[in-house]
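Heads up, one of the protein chains got dropped from this complex, but the rest are sitting where they should.
For reference, chains read A and B in written order, and residue numbers begin at 1 within each chain.
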Amino acid sequence: MSTATRPSAPAVPEAARATRYLRIFGTPVALLGVVAALYLYVDAQDLDRIEQRSLNAEYLVSRAVQHLSLSAVVVVLILAVAIPLGIVLTRPWARKAAGPVLTLANIGQATPTFGLIVLFAVVFMTWGVHTIAIVAFWLYGILPVLRNTMVGLEQVDRSVVESARGMGMSRARALISVELPLAVPVMLAGIRTALVVTVGTVALATFVGAGGLGDVINNGIISSRDTVLLTGSVLVAVLALFIDWLAGLVEDLFRPKGV
Amino acid sequence: MPDHMIQLVELTKSYPGQSEPAVDALTLDIPEGEIVVFVGPSGCGKTTTMKLINRLIEPTSGRILLNGADVTGSDPDELRRGIGYAIQQTGLFPHRTVAENIATVPKLLKWGTERVRARVDELLTMVGLDPAEYRGRYPKQLSGGQQQRVGVARALAADPPVLLMDEPFGAIDPLTRETLQNELLRIQREIRKTIVFVTHDIDEAVKIGDRIAIFSEHGRVAQYDTPEKVLSEPADEFVADFIGAGASVKRLSLTRVADAAVATDWPTVQRGEQPRESDREFLLVLDEGRAVEWLPRRDGRGGLPVLNAVGPDHTLYDALNAMLTNNSDVVVVTDAEGTYRGTLDMPAIQDLIHADDTTSVPRRATKGEVR
Partner (left out) sequence: MGFIEYTADSMPALLGATLEHTVLVLQGLGLAVLIGLPLALLTYRHRSRGAVLAVAGVFLTIPSYALFGLLITPLGLGTAPSVIALTLYAFLPVIRNTVVGLREVDPAVVESARGMGLSRTQTLLQVELPLALPVIVTGLRVATQMILGIAAIAAAVNGPGLGNLILQGLTSAGTPFAVYLTLQGVIGIVVLAILFDLFFAALGRLTTTRGMMIRA
């Protein structure tokens, strides 16, 4: 559509649209810029043998792939448990359990992730390192999705649900075609949080030897090589910001019209 | 010729990016001790003009004179401490008690504790709230009408010569608004401030104002005159449209009960005395000068309490309302202290409504009479 045929919009939405475009396109451009600058900087360095061991394409790509696949497994497990649990806990017959479960989850959230993964590592030494990492980060990421699913469903106007029931919808039908769509924006915000938190916490998988981009940071600290440390830190930060941006786009896309 | 407390000279406010100024070269003199009402449709610039006076909005050009002195360039905070300010949403500080709210400006002016305390109690009494009961309350513990009373008390705290009121009774239910309007008039008789009162309600303007400035748009004043003149001789079509139909009924709200022909021949009887014969269906029972009961003539039992009596400050419109509420064609009239003065009946009011326009506009019960 050409700009000429578009009806002229007032000045204020124009500015809002500008910031929206900045948000949509500015973030990836800035992140790309950061990565490019990092590449040019590292490329200009005279790398010693220790640095070369971490700073080569093959190693970095393998850690990134580990990082992403570990994150993906954790997030899928989180969604598979937290969303159904959130739905169940908001049903009238299970309301009584909601308080205790949330309290438990809140206390769990106060547990430091670093402590949680180490605790699993030293207690369940027979488990594989990946299992340890996945279980620890899964437990840690449940709360935001669980809480937002419950809040999202509970803030749905009771009268809307009642009128759906009044029109003859079954409980399940009202849940699927009325309650859940109206809860989506709040639920998506929780999922976005869980995604970003998981991508960040997976950087700690290196402490139990489960790999990921945290390895690069760890190598940098252990070997006192600032270039390695910087590369690892920047890559983890960029990855998290990128995932946050991506999830933000999805959030915008799936927000029901009229809400 | 009265002294002018506030003079606006060629006052203009324009906002960047807007082609027409919000207030366009307005010149207006506001006499000392009068209530001037700014009235007009929304967006006409009446509120902007009021806020230009205490410079909550800074004028683009023009001058503001307060008691003859040019205050256009003076320190706005100092200026505002000398101008009372009451607004529709009251703006009471929710974290401070009623007493602390009222004490705001006196404390800014560094009054002594004892003086502040005495002033707070004096003001609470003036606005009809018992100091002992209300001093320590928080705004949220008050009804809307009570909050507005506290708002007025707070605006008057440091005894400023000028009071600005921005739709103070706009968010109040009609019955309470009526009461608050009457009380404002009562208070004004005591304090005789120069009051600028903004409203969009022409009835309120007519009732409250010594003068009315009808704003059309961009702060242009279509007519600036007494309520009588505005009602009987609208300056142009805009004003005529704005005051709308039913102007003759509105005239009722211009006449005070004090100035109407009150009948004093209703048969009365002192409490405890034997009713004497009369041609009326009901007798009025008086108790220590107050009318307390309507007593049926026939059997002398089962009297009705006297409800909704009107005082001298009430208008004939109030009297008509009282009759309609009581489902009766007569209403008891009292003086300011509540002592029985006489009665007013429906035919008397009908005469006024139907009377010829030019001759019947009654002499207005000017608040100035007391001066």
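Descriptive notes on the structure:
Keep in mind that, in the parts below, a contact is a pair of C-beta atoms (placed from the backbone, for glycine too) under 8 Å apart; a residue touches a chain by one contact, two chains touch by 3 or more.
From a predicted model like this one, the values you see are computed outputs, not experimental measurements.
From the options A:Ala133, A:Leu153 or A:Val234, the residue with contact to the chain not on display is A:Val234. For the chain left out of this panel, the touching residue among B:Gly91, B:Gly145, B:Pro296 or B:Pro312 is B:Gly91. The omitted chain makes contact with chain A at the following residues, 19, 107, 109-116, 118-119, 121-123, 125, 196, 199-201, 203-204, 207-208, 214, 217, 220-221, 226, 229-230, 232-234, 236-237, 240-241, 244. Hidden from this view is one chain, which touches chain B at 54, 56, 76-83, 85-97, 104-105, 108, 138-141, 151, 154-155, 164.
Here is the rule we use: only the chains that are shown with their structure count from here on.
Annotation: 61 Å between the Cα-based centres of chain A and chain B.
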